[in-house]
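Complex shown without one protein chain; remaining protein chains in place.
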Amino acid sequence: MHKRLWLSVVAVAIGAALLVAAGFASPANSSISGAKSSFAGAKTGGTLRLNMSSSDVDYIDPALAYYQLSWDILYIACRPLLNYPDKPSPAGSRLFPDGAAAFPKVSNGGKLYTFKIRSGMKFSNGVPITAKSYKAAFDRDANPKMESPAVPFFSDIVGATDAQGNPKTPVSGVKAKGLTLSVRLTKAGPDILSRMAMLFFCPVPAPGQKGAPSVTSQGVNTFPGSGPYYVAARTPGGPILIKRNKFYKGPRPHNASAISVVSVNTNVDTSFTQVQRGEINYDMGGLPPTAHAGLAKKYGINKQRYFVHPVIATRYLGLNNQRLFRNTKLRKAVNYALDRKGMINLRGAYAGHPTDQLLPSNLRGYKNAGIFPFRPNFTQAKKLAGSGSRSAVMYTTTSPIGVNQGTLVQADLKQIGIDVSVSKFGTGTMYKKCGTKSEAFDICNVGWIADYPDPFDFMNVLLSGESIHDSNNNNYSYFNNAKYNRQMDAAARLFGPKRFSTYGSLDTTIMKNAAPIAAWDNDNDREFISGKTGCYTNQPVYGLADLALLCLK
Amino acid sequence: MALLDVKDLKTYFRTDDGIVKAVDGVSFSVEKGQTLGIVGESGSGKSVTCLTIMGLNPKKNTISSGEARFKDEDLLHMSPRRLRQIRGNDIAMIFQDPMTSLNPVHKIGDQLAEAVLLHQDVTKKQAKTQALELLKAVGIPRAERRLGDYPHQFSGGMRQRVMIAMALVNDPDVLIADEPTTALDVTTQAQILTLMNNLQKDFDSAIIIITHDLGVVAETADDVVVMYAAEVVEQGSVDSIFRRPHMPYTWGLLGSLPRLDTDLERLVQIKGQPPSLLNPPQGCRFHPRCPYVMDICKKEDPPLKPVTDDPAHLAACHLDEETKDREAQKLIEGTLAAAS
Amino acid sequence: MPTSERDREVLGAQAGLASAVAVETGSELGEIEQVRARGYWEQVWRRFRRDKVAIGGGIFIVLLFLIAFAGAPLAKDWLGHGPNDVYPGTALDPQTQLPVGPWAHFRSGPGGLPCVSGIPCKSQLFILGADSQLGRDEFLRLLYGAQTSLEVAIGATVLSMFLGVLLGAIAGYFGGVIDALISRLTEIVMAFPILLFIVALASTVGPRLNDFTLGIFGKGVLTLVFVIGLFAWYYPARIIRAQILSLREKEFVEAARMVGASDWRIIRSHLLPHLVAPIIVYSSLIIAQNVLLEAGLSFLGIGIPLPTASWGNLLSSAPDYYLTQPWLMLWPGFAVLLATLAFNLLGDGLRDAFDPRGAH
Partner (left out) sequence: MIRYLIRRLLWAVVLFVAITIITYIIFFMIPTDPARKACGQLVTPACVKSARHYLGLDRPVYIQYYKFLERLVVHQSLGRSFANRQNINSIIGRAAPITASLVFGGAVTWLLLAIPIGILSALRPRTLLDRSAMVFVLVGISAHPVWIGLIFSWFFGYKLGITPIAGYCEAFSPPQGAACGGVVQWFYHMILPWITFAILFAALYVRMIRANVMETLNEDYVRTARAKGAPESRVMFKHVLRNAMLPVVTMLGMDIALGLGGAVFTESVYSLHGLGQTLVQSLSGDDLPTTQGIVVFGTLAIIVFNLIVDLLYAFIDPRIRLT
């Protein structure tokens, strides 16, 4: 899933309920084990050599990076206020106070959050980490010169934007005093904690301090790290060098003494061969789709070198409800005609499991309703679609898999009289285009990975009509149904088990009655490490190997 | 013993279409200080004859036989090394087109000096000096300066002078000039011919001049060989041939000399094209174009035999003497009238 | 010297794109002294007939056309499935989930889905196996790919030749300002990084033209025809201009002008016949180039859109099976090689036939 899927983090959560209580019911329980990993025979030290096939990080600058691979690296270089532990699912997706000494004090009706910063922390260049360092991140993100994509994630903080909605700096609502950081919101924002964990808010030295990153929309290529590692060097389109942060005294593991992403955008076959030969420890960019069956046969799954982990993610076709697919029957017809198993097969073995619903099957609240078949039922589909020929435009990605997916959809829909023409774009471009309301597409081939494990992040974010803007949309099907909008809003305000069961029912109801999208896959993360590599752990939130744990054998 | 003695020279080319007999049994000889003219239309084999003597035909697909004895050494059957020693040193050649015969990327001085250095054991500087002298001798103004020039900076006539200088720089015994004036305008032609005549006197070389222009022959040559379709059809001294040509083809050549009077009836004109050398006509090769053609001409190739009044004058024609006399007389009168 | 002794080896030299341009100032295809109506063509045919290799190329091209436009539909009928039919559930090896290899038999229900009871199930034969995870018939796609490749290559050649001959003839014939303008234009086009430009254009402007098919071509064929044709005309233009320049001074043109023939008439009936030879020869050589270009553009994913088969498309999905099914790289590559080779051989043969002296 990585390398293809843009990590699309939740946009401004409008009218969100108290997610703190809902999503992170007992975060304080997650005990962090000691500095060393729990792997038997894990070796520390040495340099890991990684590749990033067919891809590069977008930026390494925390104010700009907005891509799964970039965040997997920033994850080990940053110590945000709240963080996800270096553990497999489910513990790995529960927040714990990392830079903050404890969860914040919430006051003023949920509008004021007061964090106590841990004392004695230092950046990799020796500069102490204080509340000022965290405020510096907010101010930098908000600086219009940065043109940071982080703005929507904190625009409900007082003074983050001007009257026109343009960002402005410094953010008056964030105040730092010694080791106390206060964040004042314009209205109650219960999901603010999960947003604080985003790596946009990775602390940096404040202006004037040593190593303070410059303000430039091109982003910086190195910055003082606050996590167990720091980025020592990066060349765009070239290698990334990550080193141990010797000033890090926190609980997170750090096995390798240096991690070198020796080449980015490398050929996936070359990279795979290098991992096989042991020249490279691990390829963050993924594997050739043809390799999986052989690897599983040779090494077994989750045993030695080949790992398959479910990701909280759904792949689906956004059916543009503003154009051809405003016809509900036609949307259902597509759902009957789509070859879900075939679509998954295109990505090789163990790519995922078929689904016909939006909520991922491994997300709490999911109810299996068995609405649509996993192999096409063209008879039923034709009945729904009726006669007559139609044409549709599908957006997909330029990768071979994206192209094949487009072709399969084309072939399936041809059976029900829809002539699909496929346009290909780079992954980021495709999401941007599909998120633009005026764009003339009917089907968008998207995937959504959870920003945090809550149905809100799927249902409300992807289907609520209230969040449709001119551009930058996540509602790729432009579904806007007043009744369901209300029901989703209501569900978002619920707590505990009720919340999950309500969302689960809402998911099946919407999919059965409105079928705004055609979901087809819950993804697996499939990884292969070299024979000289050990300590593999899948970090569930970032959906990749936890680089801090990966070790040389 | 003549200086250069060519006997029964044959040059055949193998081509995809068959064997082309470009020279088919040519014999002649040149003496020291003498000038031999070889005349004939283009494609009659005159140039190939000379190239064969010089060994300059492409080696591949060329079959040569016969003899070409220079100072009693057979040029056709000697080692390439010996041949190279003779070429440019004892026998030099001037080519038809001065525009293309000089290498465009080398300086004139270097090209001249190269000729010297190839045959004489001198320094580069000495070679240059020799080259300069020769350039002066062939009448190139401001010769010192022009040594550093490239061929394209010279006019056609000047280039031909350079070619002559290059040929003479090693004081050759035989100078072969292959249509040296064809590519030049009339005034320059005359200058070049005069120059060659003068140089011959100075250097005492033998000259073979190849031309299709009998006028040039009349001005310069002592002996003439007339070639048609790879064969010699008439040969003898200039006097003898101009006084009494024995062959309708020669008449044709004489008849096409430029004349000032236009109202005089042209006695002989050569109609048609020269024959294909792949399949030369049966019998006399000239018969398809000959206005006097007889039955015998179509069957038998006339032998080259001495004419009655001059044993050194050979001709190949079946015509009877009376007709020859009559027609030749008419032609000569016409020519004389034109000349007067 | 008689012309026949010139070394015939010079013939057949220089067919390259740039090499021909470099010698364009000379008499490119030899000035044909006079078009001696029948005799000339007879001679050309006689010479061509002797060139066994060129004849072979010509025969292969005829076969290629037959295979592409008649054989492909026949094969489709015989095999019972089409080139774009997908078999995502059945044309994959059940163990490895990889496309089946050559000469694979399998059973499949409608839509290429696995057999289930109650629904009719048919046996299928994939002669060269499946092309990708989509499970399409590689063999049929190869045959149908020939259609696309030929259409693009010939279409682009016709367009560039038409533009080239028109501009070259106008420039050469009228001379003066018109010639200067056209010649400068030619030089400007030549100074472009043409391939970069074609790539950029095919990707930016291309998709908008993809639906323009005239009803007979596949989607995207005309896009490539335009994009390639609009940039490839400079090459024939220069050749034709040079030809016309040398022809213009010939006596028969003078004569025609003197009897008062119009410019158009002179171009059409006195000059064009002399251009037939270079046009035919260069067309076949440019077709060869364009087969390569189409494959290259489709390989980069900016050529023929989905799902139409083209050799370039086949070549572009093959590297995904680099590790497991390397033979998928071979078929389309061989097809391109043979087609290009045939057109090159034919072109060379025609050149020799038209111009035995091979004078450049």
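Each chain carries a letter (A, B and C) given by its place in the written order, and its residues are counted from 1.
By our rule, contacts are C-beta pairs under 8 Å (C-beta built on N, C-alpha and C of every residue); 3 or more make two chains touch, one makes a residue touch a chain.
Here the structure is a predicted model, which is why all the values come from computation and not from measurement.
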Among shown chains, those touching the left-out chain: A, B, C
Of A:Val183, A:Val262 or A:Ala296, the residue in touch with the unshown chain: A:Val262
Option touching the unshown chain, where C:Leu271, C:Ile304 or C:Ala318 are the choices: C:Ala318
Those residues of chain A which, in the complete complex, touch the missing chain: 49, 58-59, 64, 66, 147-149, 151-152, 164-166, 217-219, 232-233, 235-241, 260-263, 265-267, 269-270, 273, 398, 424-426, 428-429, 432-433, 436, 470-472
Touching residues (missing chain, whole complex) on chain C: 6-7, 9-10, 13-19, 21-23, 184, 187-188, 190-201, 203-205, 288, 292, 295-296, 299-302, 315, 318-319, 322-323, 326, 329-330, 332-333, 336-338, 340-341, 344-345, 360
Positions on chain B contacted by the hidden chain, ascending: 51, 54, 56, 60, 84-89, 92-93, 95, 97, 100-107, 114-115, 118-119, 150, 152-153, 163, 166
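One rule holds for everything that comes next: only the chains that are shown with their structure count from here on.
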Identifier of the chain whose CA centre is least distant from the whole-structure CA centre: C
Whole-Å separation of chain centres (CA-atom averages), chain A against chain B: 93
Computed distance of Cα centres, chain C from chain A, in Å: 47
Separation of mean Cα positions, chain C and chain B [Å, integer]: 53
Residues of chain A whose C-beta touches two or more other chains: none
Touch list for chain A against partner chain C, complex: 269, 272-273, 288-294, 339, 341-343, 345-349, 375-376, 378, 398, 400, 403-404, 406-408, 410-412, 415, 421-424
Residue ranges of chain C in contact with chain A within the complex: 84-86, 88-89, 92, 95-98, 110-114, 132-134, 207, 210-211, 219, 301, 305-307, 316-317, 319-325
